[in-house]
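Note that one protein chain of the assembly has been removed; the remaining protein chains are unaltered in position.
Right, chain A next:
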Amino acid sequence: MSRKKLSRRQFVTATALSSAALITAPYVRGAYAAGKLSMGFWDHWVPGANKASTELVNEWAAKEKVEVQLDYITSQGNKNIVTIAAEAQAKSGHDIFQMPTWWPQANAELLEPVNDIMEPLIKLNGEVNGTVKYLGQADGKWLGVPASVGSQIKGPCSRIDLMKKYANIDVQEMYPAGSPPKADNWTLDTFLKAAEACHKAGFPFGIGLGETSDSVDTAGAIFQSFGAQLVDAKGNLTVKTDAVRQALDFYKKLIAFLPPDVSAWDDASNNKWLVSGKGAMIMNPPSAWAVAKRDAPQVAEQCWTHGFPAGPKGRFAPYLPFFWNIWSFSKNKEAAKSLLSFLSQPASIEKMVVASGGYDLPAYEKLTTLKVWAEEEPPKGTLYHYPNPYHHQTLSIAASPAPPKVAQQIYFQATLTKMCLRYYQGESMESTLAWAEGECEGFMRS
């Protein structure tokens, strides 16, 4: 086997020529000159809604010369939060992760602050609501950018015909499409009377008292309407207060007018309740209405999404935002920030909201009156008041204003609905409160 030898002179010549060529060659920008970026986005319920996000990401990637990898991660079976926990432990994974409600706070130490992009975005799109600030900020740092995708209000979705016939309430008149709500009389007392009337007529309100999100969110808004907090913003226990007692008394009356099996309801139960035509009202974003549009059009035609009833301390509606977050271990933070800024431009947000059929709700003040909500039908204007266009209700999340890491425990242990059930099932008020106080003490461990 012959082997050609490279002389020292030849080696020096070749090296010099290659170096010269590299230095003098014109700079050619490759297709992915700005590196790689991976993102884990929430897999949308609404068929086709992911397409809008994919198109926007690809449009940005082509412009910025970034190679992108986009994974849609479902929240079915909590796959998204399991993935968040795994990536947080491994300190490796996607550059951007779309996190629901409590997770930016739970992973605050591992997230890149995004104040530099949030400030211009707020100037552009308007102020964000209080719940977004509560969940998205820690010590003045923005932990993520509020994502319109997946963010929702879980307000009442009423049956127009049944509410008119049995409760004598015209929900379309109370919340007219295209104009401000005339809901001064829409209070918790009116709501309770309507619940009783519809129950008597055989169409009870479908409000769950299980341990999943929908049940907890409704309880949270009702507790807040009474000013009832289990733990205050400073972390003090405030379980044994008159406000909490009033909220429990209200729930005790309400449960008597709900279907008998609500303690076993999960997040699908209320949807089924509405779609099957068995109930006059549920508390949900318009996903149940969207399913009814497909499976039971005669029910969908009678659905009207509107505001929450007001309590003694105000009108509160459950708002559950998603955030786009950049992990601190991301290797391309600048590209990630550029993408999030692009996705939060008004045109991008509108594209995503339209693709979701109006399900997604932007957190910004100026973006609650997009055309899609006025145009969705049947009946026309059914979603007009869904995004709270006149800001007549305070958007909140159950267990707030407790410090978020404590509130997350109250929320996921479903302490509020458990209190309501215990009290309804015959436990005394003081024993129920003592139990809840013990639970909350445990949640405060650090």
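Following the convention adopted for this analysis, a residue touches a chain if its C-beta (ideal position, glycine included) is under 8 Å from a C-beta of that chain, and two chains touch if they have at least 3 such contacts; residues count from 1.
Keep in mind that, in the parts below, contacts and distances are computed from a predicted model.
The protein name that UniProt records for the chain not on display, among "Glycosyl transferase", "ABC transporter permease", "YciI family protein" or "Aldehyde dehydrogenase family protein", is "ABC transporter permease".
Here one chain is not drawn; of A:Asn78, A:Ser92, A:Asn236 or A:Thr369, the residue touching it is A:Asn78.
Only one residue in the set A:Val12, A:Ala233 or A:Ala264 touches the chain that does not appear here, and it is A:Ala264. Interface note for the absent chain: among A:Arg245, A:Lys293 or A:Arg422, the touching residue is A:Arg422.
From the options A:Thr241, A:Gln345 or A:Gln413, the residue with contact to the chain not on display is A:Gln413.
Within the entire complex, the positions of chain A that touch the omitted partner chain are 78, 81-82, 85, 89, 102-103, 106-107, 109, 210-212, 259-266, 269, 272-273, 276, 278, 405, 408-409, 412-414, 418, 421-422, 438-439, 442, 445-446.
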